[in-house]
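In this view, the complex is presented without one of its protein chains, the others remaining in place.
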Amino acid sequence: MIENKFPGKDVTQEDLVNKMPLVAKKNENHRSTFEVSGVKFGGENIPIFAGPNMIESKDLILDIAKNVKSLGADFLRGGAFKPLSFPYRSDKYTETREKGIEWLAEAKEKYDIPVITEVMEEKYLPLVSEITDIIQIGSRNMQNYPFLTACAKTGKAIMLKRHYGASLRDWLGAAEYILLEGNEKVILCERGVSVPHTHKASSRYLIDLQVVPAAQELTHLPVVVDPSHATFWRPWVKPMALASIAGGADGIMVEVHPDPENAAVDPLQPINYSDFQTLMDSMSLVASAVNRHVGQ
Amino acid sequence: MIENKFPGKDVTQEDLVNKMPLVAKKNENHRSTFEVSGVKFGGENIPIFAGPNMIESKDLILDIAKNVKSLGADFLRGGAFKPLSFPYRSDKYTETREKGIEWLAEAKEKYDIPVITEVMEEKYLPLVSEITDIIQIGSRNMQNYPFLTACAKTGKAIMLKRHYGASLRDWLGAAEYILLEGNEKVILCERGVSVPHTHKASSRYLIDLQVVPAAQELTHLPVVVDPSHATFWRPWVKPMALASIAGGADGIMVEVHPDPENAAVDPLQPINYSDFQTLMDSMSLVASAVNRHVGQ
Amino acid sequence: MIENKFPGKDVTQEDLVNKMPLVAKKNENHRSTFEVSGVKFGGENIPIFAGPNMIESKDLILDIAKNVKSLGADFLRGGAFKPLSFPYRSDKYTETREKGIEWLAEAKEKYDIPVITEVMEEKYLPLVSEITDIIQIGSRNMQNYPFLTACAKTGKAIMLKRHYGASLRDWLGAAEYILLEGNEKVILCERGVSVPHTHKASSRYLIDLQVVPAAQELTHLPVVVDPSHATFWRPWVKPMALASIAGGADGIMVEVHPDPENAAVDPLQPINYSDFQTLMDSMSLVASAVNRHVGQ
Partner (left out) sequence: MIENKFPGKDVTQEDLVNKMPLVAKKNENHRSTFEVSGVKFGGENIPIFAGPNMIESKDLILDIAKNVKSLGADFLRGGAFKPLSFPYRSDKYTETREKGIEWLAEAKEKYDIPVITEVMEEKYLPLVSEITDIIQIGSRNMQNYPFLTACAKTGKAIMLKRHYGASLRDWLGAAEYILLEGNEKVILCERGVSVPHTHKASSRYLIDLQVVPAAQELTHLPVVVDPSHATFWRPWVKPMALASIAGGADGIMVEVHPDPENAAVDPLQPINYSDFQTLMDSMSLVASAVNRHVGQ
């Protein structure tokens, strides 16, 4: 196992040895590499996950699938189950649940693009596992350990989003629960942290790009960045996506919607098809500059 | 004046109009452009500031000047006056003060490279202004408003480092004090913010790259990033420097030392000449990918 | 409904009306009052919850029950199920699970003291509900909304601990999920927040006492403080418990262990019987000073 030379002590050597032996790198160059539905993780390529926050309707998800696929996305993202900080939902913002999962399956089939979607409850795991290529664990469930174990047991690849209040140590500890079940296809995803009021430049989170090299120093798992949720502000998605790639991110998740201002949730953050195309081009250029490439 | 469409309210439209009219962009494309000793700011080029934390000796600063100049740095940085969180200094870590300034002048002259150095007290402004190309205001003095005014009056270009506990609003407000004196050569510099304990991956700060597009949305002033102080950890300097450029930074300040492990202060953060050379090459590639270039 | 005059906008008037109508106070003096096993909440009395972090053994929990009861505690606390940031447990630190619940029931019966214990999974709700007087939802599960709903449906009183990264808004939103099921016996519990690295004085959290009046301004629900988890440091438990009472807390939860240094988990935070006695006396005096009283 590598020695942790961290100047800080968020993760100690004792943590590495005793608390995250499966997450920890075995040597400096140790990196997990695996494939999910033909897409490689942990290599020189940088998989792109694109799609809407919510699977609002069948037409919407089919249209987005078609477009992001043709523009080079590796995975279609979209939520049929969606945690909300409050129990009430407007008419517009309604979970499509089982129906949404069905539509997602249809989009996947029709446009031949693998998918990723969030699950929040163990009872939906069988249904979702049947169709999804990657199970997404949302930030609010990052520390719901029994649920992590249940997800791991499906054998599906898992994306573990970091809680906005979680340390690197908390995050890697949660990943260890998944690896412990023998499920090695774990993808970490940074999506912004809550920050001192005085540092906020937007209304919600601060993207933590420093965590990319910090995590890669300790773990062999790939680290994806989601600049849409992190910035919560359309104009910053592109600069932060490019910064993520230049900083070493192993994947990018981005929200795409044909009519962002009328998205069912968080209408300030998605980008439209045209901006996604521009973003793909720019990401390719930056990826080349750091000896990587976008897509397969 | 542009309308502030920020989702958050760290800086309101009222702030823009009443409290930072000189700092505020007059329209979307408004960007300050100016030259300092032949180096352009606010254009497509990305000036590089390199050098040691402290001007430890005459030999050291001359050697570093020679090397960073030949590797393409635009400015030599180095401190002769240095705030310390505690009043005691080891033999090693002693301010060289007037002598240091003299050596810096010699290095500037001999290797024909403009310089930037920190001043902490009004009484040293005449001495330092005579030789420096840019006055650096350290983060601890960011809110020492009478001192900002005194620096502004020298007519020298000024780099204003953000306090690690300061909001974007605080930072821009401080810059307004300088512009109000008719001094328009103001360069902002992000150098890491203090973060929730749970988010720290290193022992000190979190680099705030989101503040680059956030600041550029509101102000016409160039925004430089200092990944050395922000990360406080050598291995992260390169990824965060590249991320800064991809994210839109208008300059990079980096600590370079021939023998980093024996640097007088903060020996975990400087990079050596060879790593600086590699960094310059990588920064050039990333800059090209975003239609900019390193150096003149 | 009251008007939210908050200077900040963490909770807006729209939030109060649309997102937390059940949590929101109907007028300035609105306070929930209810009884749990003979102990009043929301009145002038300040219920005290005391006991170990973990129900390590039958002997331990019986001994603690006897002692804290005789010293005036209203509830015995203790965990049989315990989330850990990492999946490995030392021999010492093993969940006692069903056995622990049985021992807790025995302690409750033998010393006639109501109990509170944490549940982490829906499948254990029937077992635990049978014996516990209050279900504790730990901070890591605060945003596990389907689980909150399941807990609410047991009809048991519920203590909702605040996630260390959660805003007041997030916290009250989570409480709304419980109230929505018709369960009105909801107790909020502050247990420390993650803070900027620069502000930390201990290794983990910062107690947020300001949230006591802030929450009471908006909601009718009682607000308890847990200074043991918040400070993580024995010597600070007493000053922060007293500060909580003077600041308006509606209850205090404190960790008590006969041999703190050998506690199975977090041995730096529990206090022993003698210190608990002193604390009870001091809390009584401070409670009187603010026209309240400790105990029934």
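Residue numbering begins at 1 within each chain, and the chains themselves are lettered A, B and C in the order written.
Here is the rule we go by: a residue touches a chain if its C-beta (ideal position, glycine included) is under 8 Å from a C-beta of that chain, and two chains touch if they have at least 3 such contacts.
If you're wondering where the values come from, they're calculated on a predicted model, not measured in any experiment.
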Sole residue of C:24, C:211, C:224 or C:265 that reaches the chain not shown, by the stated touch rule: C:211
Residue, one of A:145, A:164, A:233 or A:273, that touches the chain absent here: A:164
Interface residues of subunit B (partner: the chain not displayed): 15, 18-20, 83-88, 120-121, 140-141, 143-147, 163-167, 169-170, 173-174, 176-177, 180, 194, 196
Residues of subunit C (touch criterion as defined above) contacting the omitted chain: 6-10, 165-168, 170, 193-204, 206-215, 217, 230-233, 235-236, 239-240, 242-248, 268, 282, 285-286, 288-290
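Following the convention adopted for this analysis, only the chains that are shown with their structure count from here on.
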CA centroid of subunit B to CA centroid of subunit C, Å: 47
Centre distance in Å when subunit A and subunit B are each reduced to the mean of their C-alpha atoms: 33
Per-residue overlap in subunit B, given as positions that touch at least 2 other chains: 9, 165, 194-200, 203-204
